[in-house]
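Missing here: one protein chain of the complex. Every other protein chain is in place.
Chain lettering (A and B) follows the sequence in which the chains are written, and residue indices restart at 1 in each chain.
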Amino acid sequence: MSEEFNWLEYVEHEESAPEPERRGRLSRLLSRRPCLPGRPRLRLPRLRRRFRLAGLAFWRRRPKDSAPEQESATSLLDQRAERPLEDLDERLQFLRERSISPSQPSADAQQALYEVDDVLVTPEIAQKPGGVISAGALSKAQRQQVELLQDIVGGATQAEEPAGRRFLPSQALFSLSAAPRMIAAAALLALVSLPFASSDFAVGALPPSEFPEERPGFAAVYEALDGLTGSDFALVALEYGPAAAGELDSLADLVLRHVFARGVKPLIVSSNPIAIAHARNIIRAINRSVAGSGISLLPGYDYHILRFLPGGALGIRELNENFADVVKVSAKGISTGLQLDSLDRVKSIVLISDSAETVRNWAEQVVAASDNAPLLAFTSYSAAPIAQVYADASAEILGLVFGYRDAYTYGEELQASFGGVPPAPANNQSSADGTRDSQANQPQEADAMGERPQATAEPAPTETPLPSATPPPTATPAPTSTALPTATDLPTATATLETIVIVEVRSPQQVRIRRGPTTADDILRLAQTGDTFEVIGANGDGSWYQIALANGLEGWIAAFLVDEGRTTRAAFEAGRASASARSPTERVVLERGFLLSLGKNGPRFYQADAPILSDIHEFVLMRDRSQEAPRLEAMTLGTLAAVLLIVVGNVLSAFGALRGRADPNDRRGSFDD
Amino acid sequence: MDETTLQVYSVLFVAITVVLVYTARFFQTRPGRRRKQRQLDGFERIPTWTTRSIESNRPLHLSFGGADVGGEGTPAALAQAEFFHQVIQGAKASDATPIVTMSAPATLPLGQATLRRAWAKGGTAARAQWIPPDLAFAGALTASMDIDEPEAHILAGRFGPELALMLDGANRRGQPSLAVSDRLDGQAVAYALADHVLIGEELYAAPGYDSEDGRGHGDTAVLDVWRALIIAGASVLLLLEFARRVALLNWTLVLAAAAILIVLGLFFSRRR
Partner (left out) sequence: MRRVGGGMSAFVAFAVGVATILSLLLGDNPALFGGQAGSEELARRLALPGDVLLRLVVIVVALSIVIGVANLLFVHVGRAARGAFTSAVVLASFAFTIYWYVSRRGDTSLLEAVQVPIESALAALLFLSLTLGGARILQKRADIWGLLFVVVAVIVLLGSIPLAELAPVKALSDWLLAIPVSAGARAILLGIALGAVVAGVRALLGQDRAFRG
């Protein structure tokens, strides 16, 4: 085992062939299979059969376009088969003769083959220690060439390799070859799975429930997000792909819940197109978790997913340079209606990323240009050491939060801060909205809406939550359960109790429903007074609602022509099914949709003196935490096992190296150089 | 340091580099005056691999990773294009066209141009392949290790931890590898798992290892000059800090520390 491995010798030992003295390795190879002496012709029929059997009848696959004069090596070989043996070079004849009857080399043969053996020395092919497949294994093309050569010189081939078998037995004593490798992998996986199966395998302490004092940046990040109010903007950058989703989704989920709980509408951006699509799904998951409480986040209304920023670092730079343009278009290509002239309008910039370079890019390209918003960096565990260096050196980065363990601490703090206060049900009687009444006198023509000024001058005092007098809507189960009007992504399990935002047409005249949120867009259909529609979105300034039409289409309707309210989906369906239940007061149950009812006609976040929206506890409280502890314990066990494996593997390797058995210099020296 | 000062320094730095590059070229392109390149294990392996690729009729696999033209990875992508050009030229007697892969679509035209220019045989377009980034990239390359049976992998550009999957796959198939990344996590993985590594600025030194191109020699010479200056500057600052810490400028002590630093520097520079 200690000497270099020679695969030719290896095969020979297997077959216990007698080892002739003073022979080169090639002749030994050729003599390995006993052949009848004096066979007159090359055995080409056999060669053909073998190739056919192996499915390698390549001479039949000669390219059609090859010119007749460009003969392939195979066709030359075929021609040679018909030629007498005597046409072979003299030395090849002797070589063949000797290989057939190795015991009696004639004097002529010895003379002719003088020095040939030296030339024909088989290269030493060493076994790669540790590799499952040796680098010495031949490629398909090489194997074919070896077989051809052996047929030409009439020698024996080595035993037929089964198809696909290119393995050589591992020679390195302490290598992690196939079997140990699989065992190690299986053991690692089993160990990591244990905490999910039983709580008896809880290993290691859970992360602290409070921010560690030695990392002031951590607490600062939390405080910065906690200090946001409903009138602020938070830019949330999701800069990670699906590969990091397993780790970073927990942080993204926490950040978004925190932001939503503060009543802030996040502007979600990314230079990664997949992250944009993934962001929708994260919010969808948040929606599912809070569906029981009747809250439902709406795109373009409670949050904005902005268009993808192409060009990596340059795209991030563009966000800074052309912020006003970037925020105008959503990921779906429609107008957000947001009119923010610069980054200074943003109160916090949150970055969730799996690479330290992205943190640096954001700090340099975006945050440095903003006057008042620091960067709150959330990274994966692997990016943290370098990101921490940037965070320490950069004035723009307020703090760094990373990995599962920080996510746990963050969640604990969030729970403690929001969990102490029970969710206060507060109903918003939007039908009593005086602002809306005043707007009823506006021109009825929706076309005027496109140019409607921002509602900044029009604070909506009636949007303050009123004390609740109405029982929660979930107490009114649906008598019927008709199919959903649109193919929305909401879970059917909660469909009947799920609260949706609806609008009812109150204009006495027919109202136009358009393809987009401007008066320039095509008219899809007309709606009558009293028609109700489910709201599925809104443009940024709240001047247009995106609604679902009964035929599965989506359309836009000007906000000042309709009343907004909330109801359960079941009640909505029932109302739609029954013409007698047209009165909205009968079926629309208005409840605490305060956060989500953006306001009938005005964007809340433009109203500097609008009431502060906060403390929507459901976002924090209705969070599935069942897997948190097992996941952390699995990580601890996995790390322990990995350390063990690395130590043992390397000790064995070092031991082997010291004894000269796994000298890495031997590994390739023989065939690399 | 305020922004203006920083900009002035940046302009100065680039200007000095331009002057240095031209000066170095002036000397290096003259026959007989070319300096001997530092021995880098990774580059020395290349001729062996190209020879083996020719002999075995198996392609070489060259990958830019995520080095993106038009983004941060532009210099890395350009430097690697030069490196790959030399490798492909060495292997062009083979019938197996090298495979060039990348995960940044903007690098695809660069990869195709490199292949076309160096290979100079027809039908090479499909051998420059774009694969979606990160783990999908690693997964697809691992699968292609069985399909294309590459002779060796040269993974030079921008890689993250996903490099581990590729290198592990190559290891198990006995396909040797050279890896270098301009991302630190990828670099650490490369060091642990690749057969041969380049580190840091060696990623950009490839043009200097083209024996026909004296200009490339000049560029690596400039790299060496800057590196030496930075090391010297850092060492001086370290010494001064050391002197400040011991509260008095004890010159004997400072000189002793300097001597130790120089000896260590010589030791390490010889080891590479």
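Please note the rule applied: a contact is a pair of C-beta atoms (placed from the backbone, for glycine too) under 8 Å apart; a residue touches a chain by one contact, two chains touch by 3 or more.
Predicted model, so just to flag it, every value in this text is computed and none were measured.
Contact with the chain that does not appear here is found for just one residue of B:Ala93, B:Ala120, B:Ala192 or B:Val246, B:Ala192.
In the complete complex, the hidden chain is touched by one of B:Ala93, B:Ile230 or B:Val263, namely B:Ile230. Screening A:Ser293, A:Ser394 or A:Thr636 against the full complex identifies A:Thr636 as the residue touching the chain left out. Per the touch definition above, the residue from A:Leu88, A:Ala112 or A:Ala245 contacting the chain not shown is A:Ala245.
Note on the undisplayed chain: of the listed residues B:Leu40, B:Ile54, B:Ala79 or B:Ala96, the one touching it is B:Ala79.
Contact with the undisplayed chain is limited, among B:Thr50, B:Ser63, B:Gln129 or B:Gln175, to B:Gln129.
Of the residues in chain B, those that touch the hidden partner chain are 3-4, 7-8, 10-11, 13-14, 17-18, 21-22, 68, 70-71, 74-76, 78-79, 81-82, 85, 105-106, 108-110, 113-114, 117, 125-126, 128-132, 134-136, 138-139, 143, 147, 161-162, 164-165, 167-168, 171, 182, 184, 187, 189, 191-193, 195, 199-205, 207, 215, 219, 222-223, 226-227, 230.
Within the entire complex, the positions of chain A that touch the omitted partner chain are 129-130, 172, 174-176, 181, 184-185, 188-189, 203-207, 241-246, 274, 277-278, 280-281, 310-312, 314-315, 317-318, 321, 332, 381, 385-386, 389, 405, 487, 489, 632, 636, 638-643, 645-650, 653-654, 656-657, 662-664.
Keep in mind that, in the parts below, only the chains that are shown with their structure count from here on.
If you check the complex, the residues on chain A that touch chain B are 128, 130-137, 139-142, 241-243, 311-314, 355-357, 361, 382-383, 386, 668, 672-673.
Every residue of chain B that touches chain A in the complex is listed here, in rising order: 45, 48, 56-58, 68, 70-72, 133-135, 149, 160-162, 171-176, 183-185, 195.
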